[in-house]
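Okay, handing you the structure first.
What follows is an incomplete set of chains from the complex, kept in their original frame.
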Amino acid sequence: MATVTLISDEEATPEVRAVYDDIRTTRGGDFINNFWRALAHDPALLKATWERLKAVMGPGEIDPLTKEMIYIAVSVANSCEYCAHSHTAAAKAKGMTEAQHGELLSVIGMASQTNALATALQVPVDDAFKV
Amino acid sequence: MATVTLISDEEATPEVRAVYDDIRTTRGGDFINNFWRALAHDPALLKATWERLKAVMGPGEIDPLTKEMIYIAVSVANSCEYCAHSHTAAAKAKGMTEAQHGELLSVIGMASQTNALATALQVPVDDAFKV
């Protein structure tokens, strides 16, 4: 159903295989999800995307679970079906509770609504908000 | 520049004034930002939106600053100019550091990129992600 075939381990070039290996090592498991197998048609794009993702989503000033919830929020607003599934699964794996999931959905729904209202009304930015 | 005029305190009907009062009490300050003053043309919509916002953004399973960051993420993906300004200001008021802001932007940028790639490739959802 993808617009390209999915690259199996056997079909992977050495450059692709190195990325697959690093995904496995970083995540501590054998599973490589379809996103990377589709991206593998362009090894340079695969490598740049994975390395940036690893740097961005790792530990930092914002904790990993919060980052996943932010990722879900962007993915939903961008209507990305695959991303809604994969990042909801990732957030659950990182400990998102059902109550947190419900609050996340409530914030996403609220923001979507007021975004539309502010755009429809073309509300001018308050001076107080200007840097 | 809005598509409607902004309703001042003097022009506010009693129903609108009651919402303005509750915003001031809840936030502990005199400032009413333009979003509410534009929305005040429809008192019922103003009241429903404010009361839901108050319920959603208050304390819960997700802390208020994290909720603001999620709100920014949705607002950016929805290209809402007013909302990017108002919620970035709100997040800073709730203690978002410059380092957290940078990480938030990094996650938003990363998600936007992989959302587009997953959509372009029409990646099928992995069985492992299905509930």
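Just so it is clear, A and B label the chains in written order, and each chain counts residues from 1 on its own.
FYI, contacts are C-beta pairs under 8 Å (C-beta built on N, C-alpha and C of every residue); 3 or more make two chains touch, one makes a residue touch a chain.
These numbers were taken from a predicted model, which means no experiment stands behind them.
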(message) Considering just this structure file, the complete complex holds how many copies of the sequence, given 2 are shown?
(response) 6
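Methods note: only the chains that are shown with their structure count from here on.
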(message) Tell me the rotation angle, 0 to 180 degrees, that brings the C-alpha atoms of chain A onto chain B, to the nearest 5.
(response) 180
(request) Round to the nearest whole Å and give the separation of the Cα centres of chain A and chain B. (result) 21
(request) Show which residues of chain A lie in contact with chain B when the two form their complex. (result) 1-4, 31, 33-35, 38-39, 45, 49, 52-53, 56-57, 60-62, 66-67, 69-71, 73-83, 85-89, 97, 99-100, 102-104, 106-126, 128-130
